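Worksheet: the structure to be examined is printed underneath.
What you see is the complex with one protein chain gone and the rest in place.
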Amino acid sequence: MLEAKVYITLKKTVADPQGLTIKHALESLEYKEVKQVRIGKLVILQLDMNDEEEAKKRLDQMCQKLLANSIIEDYTFELAPVN
Amino acid sequence: MITKETYRALGLRDEEYQRILDILKREPTTTELAMFSVEWSEHCGYPRSRNLLKLLPKTGKYEALIGEDSGGIIVDDLAIIFKMESHNHPSQIEPKQGAATGVGGIIRDIFTAGARPVASLNSLRFGPLSEPYNRYLLKGVVDGIQFYGNCLGVPTVGGEIYFDESYSGNCLVNCMSIGITHKDKLARAKAFGVGNTIMYVGSSTGKDGIGGCSVLASQEFKKGEEKRPAVQIGDPFTEKCLIEATLEALETDYVVGIKDMGAAGLTCSTSEMAEAGDSGIEIELNKVPRREEGMEPWEVMMSESQERMLVCIKKGHEKEISAIFEKWDLHGVIIGEVIKEKVVRIKNNDEVIAEATPDSLASAPVYDMPFEKPSYLDEINQLDLDTISEPEDYSKVLLKLLSSLSIASKEWVYEQYDHMVQTNTIVLPGSDAAVLRLKGRDKALAATSDCNSRYCYLNPKAGARIAVAEAARNIVCSGAEPAAVTDCLNFANPEKPDRYWYFKNCIEGIVDACKTFNIAVVSGNVSFYNESTEGPIYPTPTIGMIGVISSLKDVTTQYFKDNNDLIILLGETKNELGGSEYLKVIHDKVKGDAPGLDLKSESLLHATILAAIQKGFVKSAHDCSEGGLAVALSECCISGDNMIGASITLDGEIRKDSLLFGESQSRVIISSDADSAAKIEKIALKHNVPFAIIGKTGGDNLKISINNEKVIDSKIPELRNIWKNSLRNSLTAE
Partner (left out) sequence: MNFGIIVFPGSNCDHDCFYVIKDVLKQPVRYIWHKETGLDNIDCIIIPGGFSYGDYLRCGAIAKFSPIMASVIDFANRGGIVIGICNGFQILLEVGLLPGAMHRNTGLHFICKYINILTENRDTVFTDICAKDQVLKIPIAHNEGNYYIDERSLRELEDNKRIVFRYCDADGDVSQRSNPNGAVSNIAGIINKRGNVLGMMPHPERSSEGELGSSDGLLIFKSILKACKGLK
């Protein structure tokens, strides 16, 4: 069994009003060191397979087909075995 | 072994537990104890309010329908089903999900009656927004309502929002839903017919909302196990599918009865459907679809997972019904049947784990609660007007009142609600009442919710009468005849006699007003224990009212339409300032008595306005409420798309601030052309309603003079800006 964590964020070139709002809120709480905030989604999937290479290939497809919209979103994922 | 600590922690008194022992003639099982405790709780069994609720009139000029979970009226061949319900405590803890599931729950009560939900309203109350937590609550509640309602495609067309310190620590979220069906197509929450099937439909069951019974867990299971939050999570998409599937299933002739799994889920739905159908039900818990592993039987029985319903189906037609639910990707699972013995029998893997008669579960004890007028009230009711200084600048006072958040425009809120979907909303939010057309007919419905709880605090009987009268006035101003009421009674701890005194008097006030107007209270809900460490909330009997507009040409809105129209005030302005927004906002006082109200005069006012509207004499109609005449006039000028000024001349012997900002009841501002004004005067005269032409529309300012002295001269855009933006500004300036 594998567990995948897929992180989906807006592309750097696309404005992120949610992130901006949170950045302003943090600034008003005096966290001046915050230079950028980007909001995204985390999707956790459990995969009934053990071949990590194959899993990566299939995850790539899942992201491109459904999980992310490649026009405005980027994605990355982590893969780890689970019991 | 059931201990005293266990049943007490479940909210049962010693004598109530004894009664359970007498009924069962043995010690209850854990599941039975849980079932009795919730069925006899205030939430389901109304032991502390039933005696008084009986007094509410159940008949009126429109034929009333009183169902198990909702009520309504007959209009032509249609049944208009509606109800209001509170979701206060869940919203105080988790405002978004609390409000969302409040909307979801009340809408299920409507479509389980067979009616398609056509509109929602919300009556909300919060503490002052100067406190960050109150801002968080308001934003969260609004987010929850839009999240749920918008997805369902049920327009949120109206409601009210008030702010007062008494709601800090205990906000109020009262959700009202309206549905429509053909009167022959109503469904009932009954199970009967031996051998008929009991089917579970909708979402899976999880451990949501069993917090109230978590004592059973801490007792029986591993200590320190994570206590589940009592907050349920709403899934509007599933509810949307459930609406469509349910209405489709009800189109077949195979559904005997159907009930929402709301409070205490399977427990209430099984026992109440059996009780209502005078029958027995047996179910097998291992057939109930689960969302999580390792649930105890009592957890399955108590779960308040959302978007689930119980359906009684004619034997032999299970496939047709489950196919409909499966088409919408919902569960449709047979879990039991109607049995001959009049018992509710719960089995888990063939073992009987609970068995009790439906009537014993439904026979919650009834208590006559002690009541006593609070000792502090006499002093608070004293108001010596001579100690109230009259302001120097009335224009400034007007601006201040228009910026008071209870009065200011709620545009920031209702713009986030889809209020147009279903394309029936012909008067959009922001007028006295929302108006919904009935497609294909020359008829419409008006809907509003009202309650000035400060009046109820000062004088509960008068305050409750005013709540009904104001709702009716709003309905009438939109061109409709008041038709029926749903009430949501929000009060503090009923076991404290001073709190209960408020409850008793408010009920009596509602009864008086509804009887005078000849309208029934067709549904409602009681929410007690609304108090925090800060103290009790103001007594808040929210009145939801439906009116019927007999022809679309009668639909009327509150704002001025044309220049050079005459402005008429119907009703009398008295020298009273008690409980007014002016006294609170400008003088920081909550004192005096609620404004006087004569219910007969109020009825005559309604008759006058309706007659004038139906004859086509009225261009706009707006009732005077919080902030008095000056605020109402401002709203006539600024709440429409076209801003139109007005010049007003008042005279009288009473104080200027009473004249401008006092909240005397039974007053309405209308505008009309000169010819019509003369005809309206005749109608008013006939009904003995005070009539005065107080001015003329036109210009860029609102000018008011009293006894020939100019007291207010304000630019319309300035009034509009402050009224329109105050709420937005107080929420976004962080």
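By written order: A and B. Residues from 1 in each chain.
Here is the rule we go by: a residue touches a chain if its C-beta (ideal position, glycine included) is under 8 Å from a C-beta of that chain, and two chains touch if they have at least 3 such contacts.
It should be emphasised that the depicted structure is a prediction, and the values quoted were computed from it without experimental measurement.
**Q** Who does the absent chain touch among those shown?
**A** Looking at the entire complex, the absent chain's contacts are A, B.
**Q** Looking beyond the chains shown, say which of B:I23, B:A362, B:L428 or B:A607 touches the absent one.
**A** B:L428
**Q** Touching the hidden chain in the full complex, which residues of chain B are there? Just list them.
**A** 146, 150-153, 235-238, 240-241, 244, 328-329, 414-423, 425-426, 428, 437, 439-440, 552
**Q** Residue-wise, where is chain A in contact with the chain that is not depicted?
**A** 10, 13-15, 17-18, 21, 41, 65-67, 69, 71-72
Methods note: only the chains that are shown with their structure count from here on.
**Q** Between chain A and chain B, what's the gap in Å when you average each chain's C-alpha atoms?
**A** Centre separation, chain A to chain B: 41 Å.
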